[in-house]
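Below is one structure, written out as structure tokens, with a few remarks after it.
Excluded from the complex is one protein chain; the other protein chains are retained at their positions.
Chain nomenclature is as follows: A, B and C, assigned in order of appearance, with residue numbering initiated at 1 for each chain independently.
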């Protein structure tokens, strides 16, 4: 893996666990007004206590203070931001931490649309004399395109869709390379006209994927399909599943939130 | 309408038309490799010629130069950026232009994930001596939350889902108001665990929507459903459909891209 | 219209109204255990009182007695059965009645899988000395294929899918004609591997549809899409919508049940 592209929310859920919070197996058949009274936030069939968000807000707000101090007068790219966070997390099961350790950049093209955005507000409004963390919305564009341009072959594995899928596809277009292989695991469908469910064939018309690329779009639940893919690849490569720190995490980071 | 929240791509499609490009009614049952040879980009059943993107790139890159000069040393928020673009477009059918004229802010929480991002790269890499447009990823957060906080009632109409829906819901949560009414028109479904298809009931657990809010999630094709909603509302308000400049545009801005 | 092919349940809902029962606009967000206590049967967002089913059971059981007496020793085809029922209904808004009056056969290839099947049990188990209605499962096969064979052109309009769509497609295959045009309005999708969501292209491989046939598969809610189709056709043909007795019914017959 050369690059991870994620929504802000996915990494928020990773960070919640990394600072001691939890995701609980709940149910979607509940009275949400009652959950509200008990301060439990629901993401389909997963519950996260409000206090785990509050803990994240305060711990991360301090990290923002620290990052702002270290990078005074400088505006970060989203991938620099995620490494700065990863550097400050100690949980070895954290994706943000593991990516930092393994030198894998995590791009967050919609970072503002997540708790990371509201933590910034908290951080910036507390003590007006402190330096404020600056994040440049466009700074990561040449970086990810450059990685694609330098790669002899480009491929992507998409879980879900949305902004991350679009960002990857646009990057390989801008780098004039086009994908050589692509896997999309999703339940989204083309007839909405949206990006998430669009076929891989469609990307060929743009030059985002080469017409001869090896590709498949799996219409299925990622939590079932992706572990198969990882297990199969691991088996073929003759490595034990346990060894790679990236795959040690137990709880799925849900893309909602 | 107090606020529009959009993906970058939706406004890119608006801008393509505003600078003279077109979206053509095509078909999804085509050979995409052939489309590629003819430089036609496909978005489900809509075709956009590559040259319309190229024209956009060059016209907009000049606007970026101009905005950068005007706001030297300043970092814009996404809603400031969209007004700066709207101010420079002359097409009265453009959403960006109409919103600028009507003082309706357009928030673009994932602006980087669209042609706007690649135009920035083009703009920034051409003449290194010129000032570069700065866009602050987090600057619009307090603005949209402030609008929600000041509003006696908060409501949302969502077409599709994705980042825009999440941004609105998070804003009313951060402003501690919660939605009083909500309409979502989508074909996305809850069982993926993603935000787009999540039920409005789920948002109650977070406080994003009040439990007593008037709400409906219409599982249907927005291009069929939304014109009904607009026509019905217009009829009830006793206004002619034609009068409002916001509704004069003829071609749908597709959210793909 | 030369032929209607329906599930048993759709015609059961027609018959419920025809004998004085009702379908009420309800909601899918209810406590079904409570509905059970109040003897209200739910079909997504429509409620039917149990007593309307009971009334149907007794009224129709008497019709079965009467039909059995008239056709003693004879085994009916499903289309003969539906005309026999239509003949005995007096409600001019009933589809079964209108089809009988207009000489349009209604084929019910899965008639047993509906209240019609349980009414047969009731009818057959009451007075063992009375003649029992016989329905031959295969008798309508040559009839529907013969209609297709004699038609200069064959077309179908499908609302939903399931057994009715398959029966039509198989009939035009068996008659060696193939469809000349086809409209399918559905929310079902191909990736399940089932018939309802299968593409019209797929039917070309079988010879069920000609490769040059004019065809469209509309992924949308039939209650929104179909009235448009009917209104547009009526307008083009210059007829008033009100005149045709087939379209006078107000309440949708829901295919569940």
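Methods note: a contact is a pair of C-beta atoms (placed from the backbone, for glycine too) under 8 Å apart; a residue touches a chain by one contact, two chains touch by 3 or more.
No experiment lies behind these values; they were computed from the predicted model shown.
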{"item": "Residue of C:145, C:158 or C:184 in touch with the missing chain, whole complex considered", "value": "C:145"}
{"item": "Interface residues of chain A (partner: the chain not displayed)", "value": "29, 187, 201, 219-221, 224-225"}
{"item": "Where the missing chain touches chain C, by residue", "value": "7, 9, 28, 30, 32-33, 35-36, 40-46, 75, 78, 109-114, 117-118, 120-121, 124-125, 133-138, 140-142, 145, 160, 162-163, 166-167, 170, 174, 186-196, 198-199, 201-207, 211, 221, 223, 254-257"}
{"item": "Interface residues of chain B (partner: the chain not displayed)", "value": "189, 191, 219"}
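Methods note: only the chains that are shown with their structure count from here on.
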{"item": "Arrangement of touching chains [line / ring / star / complete / other]", "value": "complete"}
{"item": "Centroid spacing, where centroids are CA-atom means, of chain A and chain C in whole angstrom", "value": "49"}
{"item": "Chain A: positions in contact with at least two other chains", "value": "189, 191"}
